[in-house]
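In this view, the complex is presented without one of its protein chains, the others remaining in place.
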Amino acid sequence: MLRYLKRNPSLAVGIFLLAILVVFIAVGMLLTDPEDARPLSVPALRRPSWAFPFGTDRQGRDLFAAMVVGTPLTLRIGFIAGILGVTIGTILAFVAGFYRGAVDTIIRGIADIGLTVPGLLILIIIAVSVRGGLTVNQMALVVASLAWLNPTRTIRSQVLTLRERGYVEVARLSGMNGPEIIFFEMIPNLLPYLGATLVNAVSAAILASIGLEVLGLGPLEAPTLGMTLYWVNFNAAIINGWWWWWTAPIAIVLLVFLGLFFMTVGLDEIANPRLRRSV
Amino acid sequence: MRLLYIARRFAVFLLIVWLAASLNFFLPRLSGQDPVRTKLLAEAQLGGYVQAGIEDMVKEYNQKFGLDKPLWRQYLTYVGDTTRLDFNYSISNYPRTVRDLIAEALPWTIGLLGLTTLFSFAIGTFLGALLAWPGAPRWMRYVMPPLWALHAIPFFLLGLILMYLFAFQLRLLPIFGGYSPGAAPAFNISFVLDVIAHATLPALSIVLVATGGWALGMRGMMVTTMGEDYVTFAEAKGLKVSTIFLRYCVRNAILPQTTALALALGQILSGAVLVEVIFGYPGIGALLFQAIRENDHFLIQGIVFTVIVALGFTTFILDVLYPWLDPRISYQRS
Amino acid sequence: MSGAALEIQGLRVSFDHPLGLLRAVDDVSFTLRPHERFGLVGESGSGKSTMALAIMRMIRPPGHIDGGNILLGDTNLATLSGDAIRRARLAGIALVPQGSMNALNPVMRVGAQVADAMRDHGVSVSARAIDALMARVGLPAGTAQKYPHELSGGMKQRVCIAIAICLRPTVIIADEPTSALDVVVQRQVMRTLADVQQDLNAAILLIGHDMGLMAQFVNRLGVMYAGRLVEIAPIAEIVRKPRHPYTEMLIASLPSMDHKDALRGIPGLAPLLRDLPSGCAFHPRCPKARDRCTTERPEPRALGDGVLAACHFA
Partner (left out) sequence: MTAPLLQADRVGRVYGGGLLGAARTVALDDFSLSVGAGKPSVTAVVGESGSGKTTLARLLLGLTTPTSGTVRYRGEDITRLSGDARLAYRTDVQAIFQDPYGVFNPFYRVDHVLTTPVRKFRLASSRAEARALIELALRTVGLRPEEILGRYPHQLSGGQRQRTMVARALLLKPKIIIADEPVSMVDASLRATILGSLRRLTDDLGISILYITHDLATAWQVSDNIIVMYRATAVEAGQAEAVVKAPAHPYTRLLVGSIPQVSQTRDWLATEPDLQRPEERDAACRFADRCRFTMAVCHTDRPPLSRIGLRHAAACHLHGQHADLAAEDLNDVLA
């Protein structure tokens, strides 16, 4: 495995960054009491110190505890929505790309139109309509409702190219039916591509969820990364000079996105070796 | 054949308009009752000097979307109003209508978004093309990695960082708003400069992120194009390096890049909304944020509809221009 | 310089490969006389297409030219550098691409693809001149305004010929110009190539694998095997009495239309450049092979009547 990573630096960097995140959360779980992430549990607006490594915010939350509790929540939203999105996307992509016909035109039409519409606005309309704000799991489902659009479109184009390959027709002549051809002949060749699409979907889902939260449409009581940034903006932390309030969430969000980005680039290189030639 | 292609693309645009109106109508009603009604009734009990106007609105709203009316009639009325751009009054800014508010905010967003997208697309595509070219200057190698890394982070995040560095610490640029408070909006030099100063940080946070994305996309396309037979033959024809680079490689690699632009508009806009929110930039995004905070459903639906239609129209224009870029398109079924 | 249109002296081209250096063209020499049609025949992997690219100085890494001279008239292309090579291409020596390649820029009218070639060589050209050029290669009026996807395979190949002759080069290299074209279209394209050669008084280097086509088109033929020229002779000699066993078997394996004999292929596998057989590379598949062939590599020997063969027992 290590030898493999050496040949693919981007993937290695990506995994390394996410590993840092996991270590941070694990260590954090041990060191701090998750209850401190709730408002009014610690003195407000303290600068980072030994007692409060990331400082405290205006509502009396220990930002270190908030990050340790909040980050897994944001990641959970991203992974649930991402995995749901790619699973639905893959199924639709294969149904459309392999079986073609009317269903293909419909699915392709919906995906193409869906992608020209800004996702955040649709999510806003949904979130605003739900009484009393969303819980973390509801947020994941809301984001997942649009997360399947991009995977459907990209995986479908891959299925179309694979479908014309000679070995698919040979498989048909060897007695394999549709689903068997998809699982045993097509998917194995698509794995690196599916991996890249999944990481992309997770990254897009996290971005969407943070977007909603910064607009104040997230789970108000949960200290997720997005909600923390909402309170930063709400309390104009930057103008008031409370720099520690926003540096922690931004550093973690950067870590998440950079990690996922390098993983996508790495997986893309496996799926499309020609890209590696000139980097 | 070309007219048929344009007609088909326009049909897709009309579909998007209908879709936008339908989403605005059905999504809020998914959770059983009509949030707009509850908001209006709550507003009516508040009282206050705008009392009379709110009651008219409630009466008119019930008349159009009352419980006695069947859903499909309400839907038809709603789509009728929406396509005539009549989004009713803004609940939180009564008596101003949603249409006026949007009309005021839209130019700001078009200015910010239009310029930054075109700029980052042009620079990104150019950088990406150069980077894939073996003859590219050495220093290019070192410009790209930071742009790539920047591409991974959301616009507004970079916005926050830039705001802290340049506005708060160095006080080089204004920290908030579209123009200095108190400045009278007029087309004179000082006001324009003031606007540019305020728009610099939001624009920078979009351009620095988007450029890397376009560069990455273009480089991939160039790598594929440079392997094509017609590039090898162009070389055998003894064409100048610049001719091969521009008229054979870039000219072909730009096609999928333009399609990517059409598809990315939605995502760019979503990001720009958040940039406007954190910079208080008086565009559609900030207006939307204020509408969400005030739970002003008419304003929210008005903005969502307008933006979707505007993007749908932009995509339509790009689709219509595409055959001019790629002569093969108008002949095949796209 | 004996007034040869093109003279190749000891050309060597190799490719860096993880398993070591692959010598795709190994010390090849031949002369192309003015107004002559010289054929280069060989199977895939014999190095014939690499030859074409090497002569045009278009070998890209991981490939590189290790040695030898490429004399076009009195200029040595092997030592030319920078813009000089570019200017020599098309003006001095032109390439007609493979029939199966989409060698034309899909988003540019074909007429413009002739004009830009001439313009980049400092020759201004009028639309009328381009139409005349198109007519000369048998293309109907108005073709210049068309895009490649609007033309048939045969027509696209004629456009490439028009491009190749637009600067009246002294040598035209045609690398499998009719691959993937139907046999009827193939003859039309080859006749066009012959006609334009007449007008230009140019020499043609035809690279391919179809012995029948070679027999009907070229004046002299070189046979390539595993990167080396194993036989060079006037075509009549080769058809009458092939000297090298490989040439003989190559001719025998071509299905003839006259007599229905048992189809005779060449046993064994084409050699892999990374582990070439010792001595003569053809010995594992050669019916006349003796132990001398496995150790001593035969150098080309003159056998009279302009015939050269690299075989101990030719």
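Labels A, B and C are assigned to the chains in the order they are written; within every chain, residues are numbered from 1.
As a convention for this text, a contact is a pair of C-beta atoms (placed from the backbone, for glycine too) under 8 Å apart; a residue touches a chain by one contact, two chains touch by 3 or more.
Everything numeric here is computed off the predicted structure, so don't read it as measured data.
Engineer: Which listed residue (C:Ile232, C:Ile251, C:Leu273 or C:Ala289) would be found touching the missing chain in the intact complex?
Structural biologist: C:Ile251
Engineer: List the subunit A residues touching the unshown chain?
Structural biologist: On the subunit A side, contact with the omitted chain comes from 165-167, 169-176, 185, 188-189.
Engineer: Extract the touching residues of subunit C with respect to the undisplayed chain.
Structural biologist: Residues 43-44, 140, 182-188, 190-191, 194, 209-213, 215-217, 236, 239-240, 249-251, 253-258, 260, 262-267, 269-270 of subunit C touch the chain that is not shown.
Here is the rule we use: only the chains that are shown with their structure count from here on.
Engineer: Nearest whole angstrom, what separates the Cα centre of subunit A from the Cα centre of subunit B?
Structural biologist: 22
Engineer: With chain centres defined as C-alpha means, what is the inter-centre distance between subunit A and subunit C in Å?
Structural biologist: The mean C-alpha positions of subunit A and subunit C differ by 54 Å.
Engineer: Which residues of subunit C touch subunit B in the complex?
Structural biologist: Interface residues on subunit C, with respect to subunit B: 56, 58, 86-91, 94-95, 97-98, 101-108, 116-117, 120-121, 147, 149-150, 160, 163.
Engineer: How about subunit B: which of its residues touch subunit C in the complex?
Structural biologist: Result: residues 228-230, 232-241, 243, 247-248, 251-252, 255, 325-328, 331 of subunit B touch subunit C.
Engineer: Show me the residue ranges of subunit B that touch subunit A in the complex, using the header's touch definition.
Structural biologist: Answer in residue numbers: 12, 15-16, 19-20, 23-24, 27-31, 35, 131-132, 134, 148-149, 151-154, 156-157, 160-161, 163-164, 167-168, 175-176, 219-220, 223-224, 227, 262-263, 265-267, 269-271, 273-274, 277-278, 288-289, 292-293, 295, 297, 300-301, 303-304, 307-308, 311-312, 315.
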